[in-house]
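One chain of protein is taken out of this complex; the other chains stay put.
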Amino acid sequence: MEGLTVLAERKQLVGPGDVLAEGPYFAGENTYREGSKIFASRVGMADVIGNKLIVMPVKGAYIPRMDDIVLGRVFDIGMSGWQVDIYAPYPAMLPASETPMHRGRDSVRHDLRSIYGVGDLMIAQVIAFDRTRDPLLTTKGRGLGKVTSGRVARINNTKIPRVIGKKGSMITMLKKETGTDIIPGQNGVILVTGRNPDQELIAVEAIYMIEREAHTTGLTDRVKAMILERMKGITVGQ
Amino acid sequence: MDGRRLDELRPIKLEVGILDKADGSAYIEHGRNKILAAVFGPREAHPKHIALADRAVVKCRYHMAPFSTDERKSPAPSRRELELSKVIRESLEPSIMSEYFPRSTIDIIIEVLQADAGTRCAGITAASLALADAGIPLRELVAACAAGKIDGKVVLDLSDIEDKKGDADLPVAYMPKSNAIGLLQMDGSMTEEELKQALDMAINACKTIYDMQRDALRRKYHIERDDSETEEVAEVKA
Partner (left out) sequence: MSATHQPSPVAKLEQKTVRDLILKGKRIDDRGPLDYRPLTIMLGTVEKANGSAQVYLGKTKILAGVKVQVGTPFPDTPNEGILTVNAEFVPLAYPTFEAGPPDENSIELARVVDRGIRESKAIDLAKMCIDPGKKVLVIFVDVYVLDHDGNLIDAAGMAALGALISAKMQAFEVKGGEIKYKDTKIPLPMQNYPVPITSVKLDGSIIVDPCLEEEQVMSCRLTVTTDKDGNVCAMQKGGLGVFTPEEIKQIISSSVNKSRELREKILSKVN
């Protein structure tokens, strides 16, 4: 049997051990090659890009990648920086030297606490991560830094692309219809900021709805309908 | 003894993703066995010193609830539970692509809520699904079933009453794609012929169970095909 299997060809749901193809193909994300065959390693939707097989997973841990924007919570303060929980298998570190306020002098513990305390939430960017060490973050950059207002929604990181949508179509609709600003972290943590908590709640509900129904068709329209219905009872911009 | 054919499985029911807080979970009813399996991970290694540099540490706990057996069982782990925790881990770990998550742990927890012989096999079947549900990359699923001997006849999937009266018990865990046996134990007395027969019987049953596992995943994660909304998703991932 050479070529793609029905599973890959028809973009079906596959599970670990399912055969996707045999022959001169590449094993992409969430697949692996054994002998002449390529198998799925995770539950998800099979797809073919050129001659590369991939599986888009339905669920899974967040593995940091360079340049990812993430939302994290400070859980410890060290001598030269903060330990940040980015809801991944590895704790991240934000060195004091990677914050815009750092002036190159010796950081003393109590100075650090005045910038971020334990429990503070931040938007940061991943600047380094590999197999041998924990992820490194920076908050030098536009839009990065401490988060002091808004509401947080946490979904599985595999669903973030769905929340963003094709060319940003879903997230643009969400922002417009709920009147909120939405910042999605690649690690599945999403910040919603609105002028009143009712708007924020509706946006958060919409996000959880997208997570639950990510595998269905016509989702953008249904989410929009849900929002419009809920927004009827709200006075915007109080 | 319960009206089944010699090579007939007890009824099996599988359900995936029933717990909220676990990363992955599955519930199995196999005959009168009722077993819950959950997976946490990959997550930060605790304590740090057990972490491995090149792959994840897999931890497994097999435990029986006090009310699961005829006589109430003390909640403290017995020697049997500790032994089974080990052999179960050794049957599941080969399927886990743990090299993807160095310096982390993957925790597998199996709780027997009601026991009726064959709990370690049912536990493995559920735990394998829980691993897939957690989105952990696996080479394939692991299915398990026991065969045995009563009244001189080789028989599949003994129930508790049969096990107590029986002459031998042979639990087997099997990975169909690799044609590999990850768990094999035996106690009792069988001739070489009987043993080979029992082994084949168990392996065939595992293949059937494997199909049920894939079916359970399908029921949980059915995907409707939608090119328009998911095209963007593929690009982001690649």
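Brief remarks on what is shown
Per-chain residue numbering starts at 1, and chain names A and B are given in the order in which the chains are listed.
One rule holds for everything that comes next: a contact is a pair of C-beta atoms (placed from the backbone, for glycine too) under 8 Å apart; a residue touches a chain by one contact, two chains touch by 3 or more.
For clarity, every value in this text was computed on a predicted model and none was experimentally measured.
Counted over the whole complex, the shown chains touched by the missing one are A, B.
Interface note for the absent chain: among B:10, B:43, B:89 or B:149, the touching residue is B:43. Interface note: of B:69, B:178 or B:197, the residue touching the hidden chain in the full complex is B:69. Touching residues on chain A toward the chain that is not drawn are 73, 75, 85, 117-121, 147-152, 197, 201. As for the chain not pictured, it touches chain B at residues 19-22, 25, 32, 34, 36-38, 40, 43, 61, 63, 65-72, 75-77, 107, 109, 111, 113-116.
Everything that follows uses one rule, which is that only the chains that are shown with their structure count from here on.
Touching chain B in their complex are the following residues of chain A: 10-13, 15-18, 28-30, 32, 34, 39, 41-43, 45, 47, 49, 52, 54, 56-61, 63, 89-91, 131-132, 156, 158, 161-162, 164-167, 215-220.
In the complex of the two chains, the chain B residues touching chain A come out as 23-24, 41-44, 53-54, 95, 97, 100-104, 132-141, 175-177, 214, 217-218, 221-226, 228-234, 236-238.
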